[in-house]
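A single protein chain has been omitted from the complex, and every remaining protein chain is retained in its original position.
In this document, chain identifiers A, B, C and D correspond to the written order of the chains, with residue numbering beginning at 1 in each.
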Amino acid sequence: MSFFSRSPWILHYDGSSCNGCDIEVLACLTPLYDVERFGVVNTGNPKHADILLVTGSVNERNIEIVRNLYRQMPDPKVVVAVGACACSGGIFARAYNVQGGIDKVIPVDVYVPGCAARPESIIDGVVQGIAALELKHRMTA
Amino acid sequence: MSLPSIVFALVALPAIVGAILSLFTQATLRNAIVVIGGLLVAAMAVATVATFGGADGAFFGLPGNMALGQTLIVVDFGLTAFVVAISLKHRRVLAPILALAQFAIALYLEVAGRLPEPDPQRLFWVDRLSMVMILVIGLIGPLICINAIGYMRAYHRSSPMIQGRRTVFFSLLFVFLAAMFGLVVSNYLPLMLVFWEITTICSFLLIGYTRTDETIGYAFRALNMNLLGGLGFGVAIVLLSSQTGGLDLAILTHGPAAGALLPAIALLAFAGITKSAQMPFSSWLIGAMYAPSPTSALLHSSTMVKAGVFLLLRLSPAMSGSTVGYLVAFVGLLTFLFVSLVAVTEQNTKKVLAYSTIGSLGLIVGCAGIGTPELAWVGVMIIIFHALAKSLLFLVIGTIEQRLYTKNMENLDALLSLMPRVSALFLIGISGMFIAPFGIAIAKWTAIRAFLSVPGPAGAAMILIMAFGSSLTIFYWGKLLIKILSARRQTDYERSIENRVSRYEWLTEGALALGVIAATACVGLISNQVVGPYALTAFAAAPRVFLAIDPAILLVMLSATLLLPFVAVLSWLNPTYDHSDFYASGRSANVGHVMGAALGGIKRVTLRNYYLDGVVSGGLMFRTGTVACGAVLAAMVAASVVIR
Amino acid sequence: MTPAIYALLFVLLAPVFGGLLAGIDRIVSARMQGRVGPPLLQPFYDVGKLLQKRTRQINPIAEPLLIAHLGYMAATGALLLGGTDLIFTVFVYALAALLLVLAAGSANSPFSFAGAERELVVLLASEPFFILMMVAVCKVTAASTFGGVLASSQLVAVQLPGVLLAFVVVATIKLRKSPFDISISHHPHQELVSGLTSDMSGRLLAYVELAHWYESALLCAFMVLLFNWSVPLGLLAFAVAYALEVLVDNATSRIKWQLVLRSTWAATLLLCGGNLLALFVMGR
Amino acid sequence: MDTTAFLARVEEYHRDGWRLALINVTTVLPAAPAAHGAQTAVEAAAVGAAPLDGPGVFEIAWGFARGGEFKTIREQIEQGQSVPSISEFFGAAFLYENEIRELFGINVTGMGVDLKGQLYKTATRVPFSHGAVKARLAALAASAVKPS
Partner (left out) sequence: MKRTTIPFGPQHPVLPEPLVLDLILEDEKVIDAIPTIGYIHRGLEMMVERVEYTEMGFVVERICGICSFMHGMGYCVSLEAIMNVEVPERARWLRLVWAEISRIQSHLLWLGLGADAFGFENLFMHCWRMREQILDIFEKTTGGRIIHSVNRIGGVKRDIADSELAAILAELQELGAAFKETARVFGTDPSIAHRLGGVGVLTKADALAVDAVGPMVRASGIATDTRLGGAFMYDQIDFEPVVETAGDCLARVLVRLREVDQSIDIIRQAIDKMPKGEGLPIENRPRGLPSGEVFTRLEQPRGEVVYYVKANGTKNLERFRARTPTFANIPAMIKLVKGCDLADVPNIILTIDPCISCTER
C-alpha cells in the first residue's frame, strides 16, 4: 500500500452549487465528522491536492475554471462529483445556463449522490476516491 | 625597477593615458587607447604589488630636486581657478567660497612659511593597505573604463538629446585613476590634499557629464560637500603644521592620538566622512546616480568614496579608544542603519545600490572609528569585496538599463528569462553584497564578533545597529533577487535583447564576476597574507586569528551555491520534467504570463515588491538619519576640542 | 563524541524529531478543537505521499533553490552542533530562509509572490533577534561554539531572561504559528491560499516540509543553548515553549504583516536589546 | 415612457428616504397562454405557434421600501426600447441594471457602473428576451408532444 491511502489531500471547488453540498463538504472537516482522522486535509490549492471534490454543475463560465484546476493537479489525481448537480446537473439540469454534470468537462471517478449530499456519503466518496488514487498510482508507478 | 620609480610610473601612467585620450576624438582609435591604456594600468598595478612583495611598508621621496611646495601651490591655484570659473558660469556661490577659502589657507601657510619642511624621504608611504587600494583601483578601474566603451555607445544611441563628449569622459576616467593612485601612496598630508581635491573635481565633472540642469545641480551638490570636506582637511593641516612631524601621516597615525592632535584628527575624519558620503553628506552620492553608470561604478567601487574610507582607516589607530573615534564610528553605523531603512522603500535600482554603498561604507567607518585590529581587518575586507561586487553591480545595471530602458527594479521581473547571462552576473554581484559565504557577509559577521568586545552601552548599541541593519539589507537585496530570479516565457524580441550587449561589457563584467568568486574562494588567503598582517602592523598588535572559521566551510558553501545553476539545467533537461502553469485561483491561462481578468479578457500578471508602506517612510528616515548623524558629527568635532 | 558526530546525528535525526513534533502538534491542536485528529505519524505519511507524487514544476529554478533551502537548513544545524561559530550559523540560517523566499518568488505568480514578500517581511522581523540572541549567548559565556556554551559554567537563561521571552515570541514566526503565520499557514483558509508554497507540488512541497522539520529541531537546539547547564532541561523548556505556541496558535487569529513587524521588532528591541544593554553595562 | 417624469418620481422617492428594494422585469409574451384554454405554457405552445407571434412587452417594476412600506413604479416598454438608469439617485441600482440588460436585453442608458455584459456571461445570450423564451417554450412543446 502506498502513502496515498493515508494522506489524501482534497481540493474543493464549488461549481454552480446551491451551497448545500459545499457546506456539507466543509462540515466533514469539523468536529462531528473530523476527516483529518484519515489524513484528509482541505488544501484549497490544486497543486497540493490529490482529490478534487466538485459540488454543483458546470456552467458557461466555470467550465474553464474546473478544467484549469483539474489540469493543475499533479498526477495521480481523482475527481469526486459531490451531489446531484455535480453528478448530472440535478434539479437545474435543464436551466439555460447549466451544461450538466462535472463529467462534461473532466473525467469523474466517484459520483456521490444526494441533494444535498450528506457528510457520510461524502466521506464514503472520498474513501472510494482513495482506492481509485491507489489504483492510478500503481498503474503509473 | 625600484619600488619608488614603479610607484611614480603607476601614478603617471593613467595621467598620461588621460592626456593622450584628450587629444583623440576618433572613436576607434580612442577605444583602442582605452583598452591598451587600461591593460597597461592594470599590469602596472600588478607589477607594483609584485615589487612591493611582502614588506610591511616603505617610505620614499621625489626623484631629483623638485620644489614640492611651489608645485602644490600652482596645482592648487589651477584647481581653485577652475572651480571659480565654472561656478561663475553656472552662477553658484558656495563652491567658489569654499575653494577660495581652501586656497587662502594654502597660500597663507606657504607665504607665511608656516609649513614645516617635509622630510624629503617620507613624502610617500606604501604599505599593505596601499597595495590593496592599488589593486582595487588598478584592476577594477580599467575594467570600468573598458566597459564604458560599450556602455557609452548604447547610452548615446538611446539618449540622442545628450551632447556626446566622450573624449572628455574617457580622459577624466583615467585622470581620476591617477589621482586615486597618488592619494593612496601619499604620506605628506598637503600632497594628499591635492590628490584629494583632484578626485573632487573629477567626480564633479563626471557627474555633470550630461550638462542638464538636473545633473549640473547634483554635480554642484557633490562639489560643495566635498570642498567642505577639503576645507576641513585644510584646516587640519593648519592645526598640524605647528606639531613636529604632524604632517607625516605615518607618524600621525602610528598610535592613539591625544591632546592637540585630536582636533586635527577629527577634521581629517570629517573630510573622510564627506568623501565617503556618510550622513549628513549622503545626498551627493545619491545625486551622482544620474550620471552614466560607469561613473557610478567608478565613484562607488574603486575611487572617490573609497578615498574617504581609506583616509579613515589610515586614521583608525589614531582614533582608537577615543571619544572622537567612538563618535566617528556612530556616524558610520547610524548611517548604515538609516540608509538601509531608506533603501527598503526605494524602487530605483541604482539608488538602492547607492544606499547599499553608503551603508557598506558606514560599516567601514564604524570599524575605523573603534580602531581595533579586528575591525580594521573587517574594514579592509569590506573595501575589497565591496569594490568588486559593487562595480560589477553598477556595470550590470548599466547594461540592463541600456537594454530594457528602465531604472525601476519593478520592471526587472523575470530578468532571468529575458537576460539569463546578465542575470547570472547580477546574481553574483548581489550575492557578493550580503550572502553568507561571500566576503561582505563574512566581514559583517566578524564585525559583530568584534563589537562584542566593545565595552559599555556603546557596544550594545553597535550590536543592535548591526542586527537590525543587516536584516534590512537582507530585505532589500531579497526583493531584488526575487525580481531577478523569476521566470516566464519570452517573446522573440525579448529573446534577442541580450545579444545587443557589447563585447566590452561581457568581458569586463565577466572578469569582475570571476573576481568576486575568486576573492571569496581565496578569503582565507587574503586574510592570512594581506589583510591580517596589515591589521597587525597598523596597530602593532600581537598575532591573532581574524577568520574564526575554517575557510574550507566557506569553500564548500561557495561551491554548493555555484552548483545550483547546474542542478537547474539538469532538472530542465530531465525527461520527467513536467511544466505547469501558475496558480491563479483557477484563472491562469496556459499560454504566456497572463491570467483571466475579472471583467473578461486576459490580464498580464503584474507584481510589485513590498516597500513597507505605512511602517517605514524613506523620506523621514533620510531626514532623521541626516539630523542624527549631523548631530553626532558636530559632537565629534566638539569633543575633539573639549575632551582632547 | 566529537562535534562531527553530533552534526551527523543532527542531519539524520532532526527530521524524525521535527516530524514527530508536527504529528503531536496536529493531534493536540485537534483535541483543542474538539476533534480526534490524525495519527501521530501523519506528517510522515504526508511527506511520503508527496515524494511519491508526480511533481509539476513552474520553472526549473525552483527545485535547486528548494534543495539548497533544505540543504542549508540541515547545514545550519550541523554547523551549530558541529562546533562552528554561533553567530556565523545565524548567517547560514538566514541564507536558508532566504532561499525559500526566492524559490517561491521564482514562480512569478500572484500568490507565491505575495507569500514570498510576506516571508521576506517575517524574515526581516525575526532576523535581528537571532543575531542578538547569539551575541548575547556568546557574551554571557565568553564562548563562541555550541560545545563551548554547554561547557560554560554561566547559566545562560538566568542571565538572559529577556532573550528567553523574546525567543518564545520570535519562534512563533519560525514555527509558522498563529498569530504570525502570514506567509504560509497550516490552515488552508488564508487570503494567500498556500502563500509561499502556492505553486509547489509533489517533492518540492516535501522539501519545504522536511526543511521545516529541520528548522524545528534547530530551534530546539537554540533552546538548549539558552538552558546550557542541562540538555534535558533545554529539551523540556522547548517542549513547554512549543506547547505554549500550540496554545497561542489555537487562541489567536492571524495578524497583519505590519503588526508582525512592529510587535516582533518591539519585543526584540525591548526584551532582547534591554537584556543585552544590561549585560554590556554590567560589563560581563 | 416619459423619461423626465419617471426620473422626477425616482428622485422624489430618493428624497423621501425610500430605499431601492429591487428592479424586476417580466417578459410578457404577446398572448397569455391561458386565453387558449391551455393549463400550461407548454400546452399553449403545443396548440400552435400562433399565440406566440407578434411583439411582446417587458413589464418593469422599480420597487422601493421604507420600513414596512413597499411601493413600485411600473412601466411597460417594447422590445428595443431603452430605460434610463436610476443610479444617479440609487447607486446600488447598477447591479440590477446590468442584470436586466444582460438577461432581458433592455438597454439602460447612463449606468453608474457598466460591467459590459460580464455580470453573468450566460451561455444563452439574453435568456429572457422574447425570442429566447419563445424558442424554449417551442422546444419544450415539441419534446412534450413527441411520443417517447
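Assume a residue touches a chain if its C-beta (ideal position, glycine included) is under 8 Å from a C-beta of that chain, and two chains touch if they have at least 3 such contacts.
No experiment lies behind these values; they were computed from the predicted model shown.
Can you list the shown chains that the absent chain is in touch with?
In the entire complex, chains touched by the missing one are A, B, C, D.
Out of C:106, C:185 or C:201, which touches the unshown chain?
C:185
Looking at the full complex, which residue from A:44, A:76 or A:125 touches the chain that isn't shown here?
Selected residue, touching the omitted chain: A:44.
Can you work out which residue in A:39, A:56 or A:76 touches the chain that's missing from view?
The one listed residue touching the chain not shown is A:56.
Which chain B residues touch the hidden chain?
Chain B touches the missing chain through residues 408, 410-411, 584-587, 595-599, 603, 605-608, 610-614.
By the contact criterion defined above, which parts of chain A meet the unshown chain? Give residue numbers in ascending order.
Listed in rising order, the touching residues are 11-27, 30-32, 42-46, 56-57, 59, 61-62, 65, 69, 91-92, 94-98, 115-116, 118.
Even though one chain is hidden, which residues of chain C still touch it in the full complex?
29, 32-35, 110-111, 113-114, 178-179, 181-182, 185, 187-193, 250-257, 259
Here is the rule we go by: only the chains that are shown with their structure count from here on.
If you tally contacting C-beta pairs, which comes out ahead, A-C or B-D? Let me know.
Top pair by contacting C-beta pairs is A-C.
Whole-Å distance, chain B centre to chain D centre, using C-alpha means?
Centre separation, chain B to chain D: 73 Å.
Report, in whole Å, the distance between the mean C-alpha point of chain A and the mean C-alpha point of chain D.
37
Two or more other chains touching the same residue: where does that happen in chain D?
As it turns out, chain D has residues touching two or more other chains at 121.
Can you list the chain C residues in contact with two or more other chains?
54-56, 193, 198-199, 201
Can you give me every chain pair that touches, using the contact definition above?
A-B, A-C, A-D, B-C, B-D
For chain D, which residues count as touching chain A in their complex?
Chain D residues touching chain A: 120-124, 127, 132, 136.
Quick check on the complex: what are the chain D residues that touch chain B?
Interface residues on the chain D side: 115-118, 121.
Can you list the chain A residues touching chain B in their complex?
Spelled out, the residues of chain A in touch with chain B are 13, 45-47, 64-66, 68-69, 71-72, 74.
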